[in-house]
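Reviewing the structure listed below.
Removed: one protein chain of the complex. Kept in place: all other protein chains.
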Amino acid sequence: MNCPMEHRKPETLVAYAAGELDGETAASIERHLRVCPGCRLWVAEQAALWKTLDIWEAPAVSADFDRRLYRRVAGEVRLSWWERLTRTLRPMPLRQILPLAATACLLLIASFLVQQPDQLAPPHPGAGLVRADQVERTLDDLELLRQFGAGNQVEAPHADTM
Amino acid sequence: MYRVILSCGWALIAALTAVASESTVVAEKPPAQRARNAIDRWNQMSPEERERELAKLPPERAQQIRERIRRYNQLPPWEKQALRERYQKFAQLPPEKQEIVRRSVRAFRDLPVDRRGLVREEIGRLRALPEGQRNARLSSAEFRSQFSPPERQLIRDITAYFPGQLK
Partner (left out) sequence: MGVAAAALDYDAELMLRVKDGDGVSFGLLLEKHRVPVIHFLYRLVQESAVAEELAQEVFLRVYRSRSSYEPTAKFTTWLFRIATHLGLNWLRDGKHERGLERLDYNSTDVPIHQISDRRASVEQQLVSDAKLAEVRLAIAALPEKQRAAVLMHKYEEMEYSQIARVLGCSESAVKSLLFRAYETLRARLAHMGR
């Protein structure tokens, strides 16, 4: 293979050092490294650099990150609701607003009540009993679906199974 | 009287707007997932109920099931959700088609490593094609020359029946 440094393709060595090359290309680079001390030194230095960069770990995320974000999201929702409400009602006389307000109240009450069934009722004893062999079959199916659907490599059955 | 009704109406609207937007916030947060498969329902059973069921099996098998459930429960939420949805679609297939998917995936796992990549790529390509082009490809001489008869069968079956997307 042509020397990547001499042929202005040094990024090939970056990709090799990062383990990004396919098997065949990586093998040809390895053959070249055996005979090219310049590239060999470059790759060794690059590997050392990566190891050095590894010492920089990022701190843990704050425990309240999500809560703060959702508060800001809620602020967006409230604003848009209020804006819409006042915009539609502003030019109307009061005698027209009242029946509309009453209708809006009824709709809000209805939407609030409709949301309630989304919350899970607490389980009561005996309800929804599942047999262990049913669970086992479901685990088998999930494992098949996961192994085939996830990633480009299909692991051997005993590796990373559920 | 008119003023009282009007004041009450506006107070009610204001209160309900606040409550509804709070419940929107609640809705924005990931709520508890409705139990959809046997494992979700299993997780909702009490520990006593679970152990009672497991006690009906040989101890070694019971322990394996405990371990597999623990690993499933430890999956990242987004991966669990993707799996749940894929399973839901799978469970909606008629039993004979479910069996075809099971058989095909097992056959895929038994392929030599160097063939798996090619078969997988072919399936991905086929699933992205409109039906007419897919059928044309499946009946083409090129397709027949690239894959053995068992490979062609499993490609057809997985392309047709495997639920969800392949990544």
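The first chain written gets the first letter, and so on, giving A and B; residue counts start at 1 in each chain.
Keep this in mind: a residue touches a chain if its C-beta (ideal position, glycine included) is under 8 Å from a C-beta of that chain, and two chains touch if they have at least 3 such contacts.
Keep in mind it's a predicted model, so treat the numbers as computed, not measured.
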Option from B:Ser46, B:Gln63 or B:Gln81 whose C-beta touches the chain left out: B:Gln81
Touch residues of subunit B, complete complex, unshown partner: 27-31, 76-78, 81-82, 120-121, 123-125, 127-128, 165-167
Positions on subunit A contacted by the hidden chain, ascending: 10-11, 14-15, 18, 20, 45-46, 48-53, 55-56, 58-59, 61-62, 65-66, 68-69, 72-73, 76, 152
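To be clear about the criterion, only the chains that are shown with their structure count from here on.
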Between subunit A and subunit B, centroid-to-centroid distance (C-alpha), Å: 16
Touching residues (chain side subunit A, partner subunit B) in the complex: 66, 70-71, 73-74, 77-78, 81-82, 85, 94, 98, 101-102, 104-105, 108-109, 111-112, 115, 118-120, 123, 125-126, 128-139, 141-142, 144-152, 154, 156-157, 161-162
Touching residues (chain side subunit B, partner subunit A) in the complex: 5-6, 9-10, 12-13, 16-17, 19-25, 27-29, 31-32, 34-35, 37-39, 41-42, 44-46, 49, 53-54, 56-57, 61-62, 65, 68-69, 71-72, 79, 82-83, 86-87, 90, 98, 101-102, 105-106, 108-109, 116-117, 120, 158, 162-167
